[in-house]
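With one protein chain removed, the remaining protein chains of the complex are shown where they sit.
As written, the chains take the letters A and B, and residue 1 is the first residue of each chain.
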Amino acid sequence: MKLLSRKKSGNDQFAAWVFLLPALLAFLIFKYYPILLGFFISFYEINIVELPGKFVGFSNYSRAFADPDFYAALRNNVEFWVIGLILNFWPPIILALLVNEVRKGKTFFRMTYFIPAVAPSIAILVLWKYIYSPDYGLANAILNYFHLPGLTWLNDVALVKWAMYLPGLIISGGMSMVIYMASLNEVPKEMYESAMIDGAGVAKRIWHITLPFIMPIVKVMFIMDLINRFNEAAVPLVYTGGGPVGETTTLILYALKSAMNNLDYSYAITLANIAFVIIFIITALQMKLTSREK
Amino acid sequence: MKTMLTKSVCLSAVVGVALLTVAGCGGSKSEPNSAGKSSNTAEQGGQTEQAAKIKIKLWEKPQPDAPKGKVEAYNAMMAKVKQKFPNIEIQDETLKPGTDYRQEYDKALMANEAPTGWRELPNVDIPTRIKNGTIADISEFYNSWEYKDQMIDTFNESISTADGKWYAVPVFSGFINTLYNAKTIQAGGGDPEKLPETWAEFAEMGQKITDVGVPRFGYEIVGMDWNAWPFTAWVWSAGGEMVRPNDDGTYKIAFNEEAGVDAAVFWNEMVWKHQMTQKDTLQDWNKLQDDIMAGRAAFSWFDVSGLDQTALDKYGQQMSDFGIMPMPVKDKSITRPSLAGGRVITINPKASKEEQKAAFDVLTYITYDEELLKEQWEIAARENISDLNVPARKDLYELKLSLSTTVPERIKQELVAAAAGAKSEPFCPNWNDLKNALSKPLQQILLKKDISRDEVKSLLDKTADELYAKYPDSFRK
Partner (left out) sequence: MSVLNEAEIKKTKGRALHGGIIALLLIGIPFQLFPFFWMVSNSFKTSLEIIQIPPTLLPETWNFSGVVDTFAKYPLWENLWNTIVLCGGVILTQIPISAMAAFSLSKLKPKFSKTLLLFFLGTLMISSQALMFPTYIMLSDLPIIHVNLLNNYLAYILPSASWGYMIFLFKGFFDGLPNELMEAGKIDGAGAFRMFAQIIVPLSKPVFAVNILQTFMAVYNDFIMPLFVFPSDKLWTIMVRIYTAQNGSFATWNNIMVMLTVATIPILLLYFAVQKQLVQGISMTGLK
């Protein structure tokens, strides 16, 4: 029996909603309900024995905005973001460009440079903590070999963030690289050919053709990177526990620690909510800017 | 006739059945935990006429990778419990390892998953928990309890209130001071028979012993998040206090007095002037433990009751090389302190009265019954499990010491000697918040090479002011 006998658009709408239904339910129940619950709880001072506790209105939020540790955490997030951009954002792009040029053995290089992404993240973190150990780590051993004094690396308030992102400079392959490679693959040969005819060298070709072509994907990765940086907590937790002197405590890590150390659950949720709103605003601004460009 | 709708329904049904099967295979049953729902039990109360089994939940089970001696001890203990309390059905689970056990308890309490009774909370937590209601008032059980006059009384003040209400009873008490490794001291050219008593002697020996090439450290300093915990003992060894009680139940902050500043300055000097510590002053607890157990540290802050030969075997070290001494003091007029603390039995406030009593009976039986304890200590001796804590039954301490054959005589004597200067860790409300507040300033003090005494004082003053502002009900000038 042909369903086409019914109104086409009406039937399509019905089908569309049926297809959406499972996802809608899942998101409503397991994402939006907890989000709302989180906001709801942030207006209370949690009583562990008798949830939810005492209604306190906005006082958790005003506490956050008066809290110097909150601003310190925010500053840390921004610093992480900038340092991450400087050290970790572009290596996968460069790597993708390089591997893409290889004629024989491209698959081999792509595989070996993707593999670090497969290793358990804990393994990489533990390994680098060990390398950075001021007493017996490889890093200081190398410095001493060149007769340079050892550094305190992860204990150094000024150096710690850079030290945390240095591994990303060295082990820079992974999913991002493969994604960039797929995009680079799409650049039409003709564009390069015509540029060559115009006498453009390699550098010019990359600047005027390659980069603009992959810009859309770079933009998407940029936003994802931003979101991840502002939600970062697990990495500093394992690396430094938030130290030294709170230098690596991000917003979310501050929230986690408020819950873990101070048993201050309402405050933890408040901080997480604030982080969410900040990311939302930044992302919305970002998207407005890019659509205006178009 | 297969419409699209039917197909989606079929698909959902298949997925649904698959999920239910998966759910069925899931670990523990998903029925509500009876331990927490007091209202449910009350409703069901009318139905159960016979001597019904009272169900309680505990967190006593050892880790799956615990040494077999611990497992054997646990099984023996539970066998005795089953015999003594046939009407109590125990659901026992293992709490995941980690230092966030307090948070796990709160989390579980919120979800009605908490154990009916527990033996892990430190006594210093109790005043805060009396305030926030996360432990039950057990006065009525305490008052009719057979062993109430035989429990150690070192922390009565922290586990009961001024008007005679009881919230916990002790499990054990122990103390920490300075652990030393005689072999390491000797290797560094020191004399283990002439242990340092003053700060000056401590610094001299520490500096001599330290050799970063080996590596060998004079003192393994604790700079990570918990630094305020050893700092307390150091402030005492400077002749000072962390807090002083006021008349009205609040406390005055004292760590920023001259003695506290002395201690903080000495910490900084140990790292930079005397160069007698590891360079990674903020290293995490696991690494600290590695250094200590591997014999890389001559002196350290470590609980000797956490050392046993099975643990040391992995590092190739001998228990007989270790010993304890009270903290070195600033000058000889000060009594050499040790930091005492302990764990207590607490009861879940959300459980029903019957469940609470059942848990109280079981846990106090495990902790105070002479026959059961004797069996435990014999197993420990046989299986090389060390347990040096002072048991809750003050009359049984000597028995315990005599039964523990795995502990070197010298350490036993040192324990008894140090007990004289053992001072209870402060238990004022918000004590844990005070320690957390000190964590960052102490790290700053440890990390800055040329820090002046005034800077140290102002950092400590600033922390004190923060605490006065944040917790006016607990801290007052």
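Heads up, the rule we're going with is that a contact is a pair of C-beta atoms (placed from the backbone, for glycine too) under 8 Å apart; a residue touches a chain by one contact, two chains touch by 3 or more.
These numbers were taken from a predicted model, which means no experiment stands behind them.
Undergrad: Tell me which of A:85, A:143 or A:217 is the one touching the absent chain.
TA: Checking the options A:85, A:143 or A:217, the one contacting the hidden chain is A:217.
Undergrad: For chain B, which residues touch the unseen chain?
TA: Residues of chain B in touch with the missing chain: 3-4, 7-8, 11, 15, 18-19, 22-23, 25-28, 30-33, 63-67, 93-99, 104, 107-108, 110-113, 214-215, 285-286, 290, 294, 314-316.
Undergrad: When the complex is taken as a whole, what residues of chain A touch the one chain not shown?
TA: Its contact residues with the unshown chain are 2-4, 12-13, 15-20, 22-24, 26-27, 29-35, 37-38, 41, 51, 97-103, 105, 109-124, 126-127, 135-136, 138, 141, 170-171, 173, 175, 178-179, 181-183, 185-189, 192-193, 196, 202, 205-206, 209-210, 214, 216-217, 220, 227, 230-231, 233-234, 252, 255-256, 259, 265, 268-269, 272-273, 275-276, 279-280, 283.
Assume only the chains that are shown with their structure count from here on.
Undergrad: How many angstrom lie between the centres of chain A and chain B, each centre taken as the mean Cα position?
TA: That pair's centroid distance is 37 Å.
Undergrad: Show me the residue ranges of chain A that touch chain B in the complex, using the header's touch definition.
TA: Touching chain B: residues 1, 3, 15, 18-19, 22, 47-51, 133-136, 150, 152, 154-157, 240-246, 259-263, 265 of chain A.
Undergrad: Given the complex with chain A, which residues does chain B contribute to the contact?
TA: Within the complex, chain B contacts chain A at residues 1, 3-5, 8, 12, 100, 102-103, 106, 109-110, 132-134, 212, 215, 224-225, 278-284, 287, 349-350, 432-433, 436, 440, 443-444, 447.
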